[in-house]
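A single protein chain has been omitted; all remaining protein chains appear in their positions.
Here is chain A:
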Amino acid sequence: MNLLTRVLTALLLAASLNLTPFSALAQTPAEPKLTPAEQQRADHLAHALRCLVCQNQSLADSNAPLAHDMRKLIHAQLADGRTDAQIMRFFEDRYGDFVRYDPPFKPITWLLWLGPFALLALGFWVLMRTLKRRNVTRAPLTADERARAARYLDTGS
């Protein structure tokens, strides 16, 4: 073995030693491999579900351990061939509507969904009524009032 091959072998060994920890990190055994399409669905679900610990963050944005576990569950269920609706249902069954960023339309959420429109309609109604009343109360001036107004405008008193 000449010097060159020795150096090369040493370099190769060093490189492989350096690489091992990285490749070990890259593939944690618990995480199933997803196709790009599945990955996209997983991202979509993670954005549609709320982190129960931080509450104003989605699973995708949250660093909480529970959010991490829930993301892992999404992956596992996607790898199992479950549909998006089934996965949503899984979390809803355990954590309720609150876990959804897009709450379902049902009696308890009617006010939530329709409230803004009802308020808008109410505001519009009040506005119309006020405008109408203002028109009605603006009656034409009598001859006497007209004369007084002219006097004020002319002389200022």
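Here is the rule we use: a contact is a pair of C-beta atoms (placed from the backbone, for glycine too) under 8 Å apart; a residue touches a chain by one contact, two chains touch by 3 or more; residues count from 1.
The working rule: contacts and distances are computed from a predicted model.
Per its UniProt record, the hidden chain corresponds to "DsbE family thiol:disulfide interchange protein" from the list "Pyruvate dehydrogenase E1 component beta subunit", "Phosphoribosylformylglycinamidine synthase subunit PurS", "ABC transporter permease subunit" or "DsbE family thiol:disulfide interchange protein". Chain A meets the missing chain through residues 52-53, 55, 65-66, 69-70, 73, 92-98.
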